[in-house]
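Showing chain A:
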Amino acid sequence: MKNILINLLKSILFLVLLIIILELITIMLLPKYSIKKYGFQNTVKYEILQEKPDTIDVIYLGDSLVYSSISPMEIWNQYGYTGFDCAKAAESIANTRKHLEVAIKHEHPKVVFFEANVLYRDPNKRPWYYRLKSEVFSVFAITKYHDNWKQIGIKKSKIISNVNKGYVYMTKLSKYKPIRKINNPKRLRPIPEGNIEELKKIVKICKDNNIKLVLINNPSNKSWIYSKHYATKKIAKEYNLEYIDLNLADDLKIDWTRETKDKGDHLNHSGAKKVSAYIGEYLFSLGLLEDHRNDNKYQEWNRAYKYYSEN
Partner candidate 1 sequence: MILSSSSTTKGLFDVLTGGEPLSYFNRIYLFLFLPLVVLIYNLTPKRFRPVILIIASFICFFMMSNKLIVFLILSILSIYLSGRLMNKVDDKTEKALKKCKKTEKKVVKEKYKKKKKIILVLTILINVAFLFYFKYLNFFAGNANIILKWLNIKYSFQILHHLAPIGISFYTLEALSYIIDVYNSKIKAETNLLKVTLFLSFFPQIMEGPIARYSDTAESLYSGIKVTYKSFCFGYQRILYGLFKKLVIANRLNILVKIIFNEYMNYSGLSVALGVIGYTIMLYMEFSGTMDIVLGSGEMFGVKIPENFRQPFFSKNISEFWTRWHISLGLWFKDYIFYPVSLSKPMKNLTVKARKKLGNHFGPLISGTVALFTVWFLNGLWHGAGWTYLFFGMYHFFMILMGNIFEPLIIKICQKLHIDRKKKFYRVFQSVKMTILVFIGELFFRAPTMKNAFEMLSRIFTKISFKTVKNGELLSLGLDIHDYIVLILAIIFIFVIGLLKEKGKNIREDISNKDIFTRWILYYALIVIIIVFGAYGIGYEPVEPIYADF
Partner candidate 2 sequence: MDRLKEILEELQPEVDYETCENLVDGRYLDSLTILSLISEIEDEFDVEIPTVEIIPANFNSVKNIWTLIEKMRED
């Protein structure tokens, strides 16, 4: 019995020390100014804080549909606009609002996209393991940033912490035959209680900060239905917001037999390229943003694109 206790204590001590060592190394691998200003936890949780202050033009808010559909680096390469996916798997709208609040303390975007799918997610029904996973991840954040060791020793201002800018690169293909959906404009998907309140807050934040807010539905043949489209359309009208539904966009044809990584739920990289090109063109048509590609202040983005495209 005594032996078991000693061994148990030894194991716990070993793990605690290990976690401390790993945190220390993670701190070394992340941009110093972010850690200093926002603390370790926040820097890991909100990756946009690792970007240089006041350099991001566009923020893409939402869930997994965002980080598998929109690749800011593609838009950078074509138009020179800087963007960041502030998105987490199966995210609730309250957390999305929080994410935005944190982000705009650090960055001053001119445009914010909000994935409308989040509106219909009941925050009380979010599976427990998503939370668990993000908790575990924040302890082992090093697994995400470990490759930054290659940048140790180069000038502080030149460190690129996030090559993909929140986008998750996946070339995997899992074929899917799209299903036909019933188009009935009278049926509106109900929005879970409290979500409208949160949306109102987001709208207000954007108004106060002079940000153009756009509702968007990224392509998904599994989680998108017409009743969500019509409900979102109604809301967009109510709050005087622009609404883009990429599931119905005529000039964006997603090939679900080639461009999905998980049978129609999310796009893979080749689908994401299409969506990113579409959004880039839209941003261009707005005429709000500048092309930074030849701007000296943004040269790290060109370098990051080089890493990104070598993938």
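Definition applied: a residue touches a chain if its C-beta (ideal position, glycine included) is under 8 Å from a C-beta of that chain, and two chains touch if they have at least 3 such contacts; residues count from 1.
These made the cut because all candidates are chains of the complex that A comes from, given by their letters.
Just so it is clear, the model here is predicted, and its values are computed rather than measured.
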item	value
Candidate number, among 1 or 2, whose chain touches chain A in this complex	1
Touching residues on chain A, where the partner in the complex is candidate 1	3-4, 7, 14, 17-18, 21-22, 25, 63-65, 89-90, 117, 120-121, 126-127, 129-130, 133, 142-144, 146-147, 149-150, 163-164, 169-172, 179, 181-182, 220, 222-225, 228, 261-262, 265-266, 307, 310-311
